[in-house]
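Only a single protein chain was left out; the remaining protein chains are all shown in position.
Coming up: chain A.
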Amino acid sequence: MAWRLRLAPEKTNFDFFRHQWLTFGGSILLMLAAFLFWGTEGLNYGIDFKGGTTLRTDSSQAVDVGGYRTALEGLPLGDVVITEVFDPSFRADQHVAMIRISSADSDEAVSEDGLAQVKAALSSYDPAIKFVSEETVGPKVSGELVYSSVLAVAVTSIGIMLYIWMRFEWQFALGGVLALLHDVFITVGIFAFFQIKFDLTIVAALLTILGYSINDTVVVFDRLRENLVKYKTMPLRDVMNLSVNETLSRTLMTSITTLIAVGSMMVFGGDVIRGFSFAIFMGVLLGTYSSVYVAKNIVLMIGLDRSEKPKGGKPSDHEFANIEA
């Protein structure tokens, strides 16, 4: 037999419910912690959600945050946040900083004149400075973006739930979606804990997590559906363990390939997209975990009706599950 890289032995027989109090309880604790950080620390909203202006500077001179700050002192600006940006892809003489300015008057975006003053002040401090991007979002739009982001997460969750309900049972739909929300909320909690900038692309990342994570869960559910037909008398808990064990190798394989790709994006993809890649990376880790330890536990808790009659008077099961070998 040729050599093959194996992430899991050919046949595993783990009891994935054995340390349920630790795994499932841990998940609940993590979610609570996420809400706690979200509530107390709050998210480090970018201008997409808070309004304001960001400037990205690029200079051959080293960034001196203190010097920049002094240069901007005395200008009629609101909060100014200056951060130096590091990235392996930068050239040796490339020094990048992000400057986030909220307007002195909280209802208005930073005016064009104000922005011109900022640029003039920084240019006189460092003549080599270039402004490679500038973005201004008014408060009106930022409010709407918050709303549409929440809406997007809700609509996606409901859409996924309906689809799983249609293809499986309602217990699966509920378990699957709760597992999804677990992944999303913990990711948001991580962003709150590390105070990583949270902007529109992060919401896109969260939605991608929804799509990826349900993917993983569906594969487990699919096998569970098949095994429920095959082993009609085996206790539900055992059928679940069997299904997770049977799909374990695949679950790990897919997680690893996705993590490799996303990891490459995180390391080499540049700092502009790093928050996005990081969110997806975390989401993939959590999604893998939750499809093994969270989704099916919820289904087990709710319980399944395993009697013979097809649910809801529907004539048969699902088209793909019936393909005969």
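Convention: a contact is a pair of C-beta atoms (placed from the backbone, for glycine too) under 8 Å apart; a residue touches a chain by one contact, two chains touch by 3 or more; residues count from 1.
Keep this in mind: contacts and distances are computed from a predicted model.
Undergrad: If you had to name the missing chain as UniProt does, which of "Peptide/nickel transport system permease protein", "Protein translocase subunit SecD", "Cytochrome bd menaquinol oxidase subunit I" or "Na+/H+ antiporter subunit A" would it be?
TA: The record names the chain that does not appear here as "Protein translocase subunit SecD".
Undergrad: Which one, A:T156, A:Q171, A:T187 or A:N241, makes contact with the chain that was left out?
TA: Residue touching the chain left out of view: A:T156.
Undergrad: In the full complex, which residues of chain A touch the absent chain?
TA: Touch with the absent chain occurs at residues 1-2, 4-7, 10, 56, 58, 87, 89, 109, 112, 130-138, 140-141, 145, 148, 151-152, 155-156, 159-160, 163-164, 167, 200-201, 203-204, 207-208, 210-212, 214-216, 218-219, 221-223, 246-247, 249-250, 253-254, 256-265, 267-270, 272-273, 276-277, 280, 318, 320-321, 323, 325.
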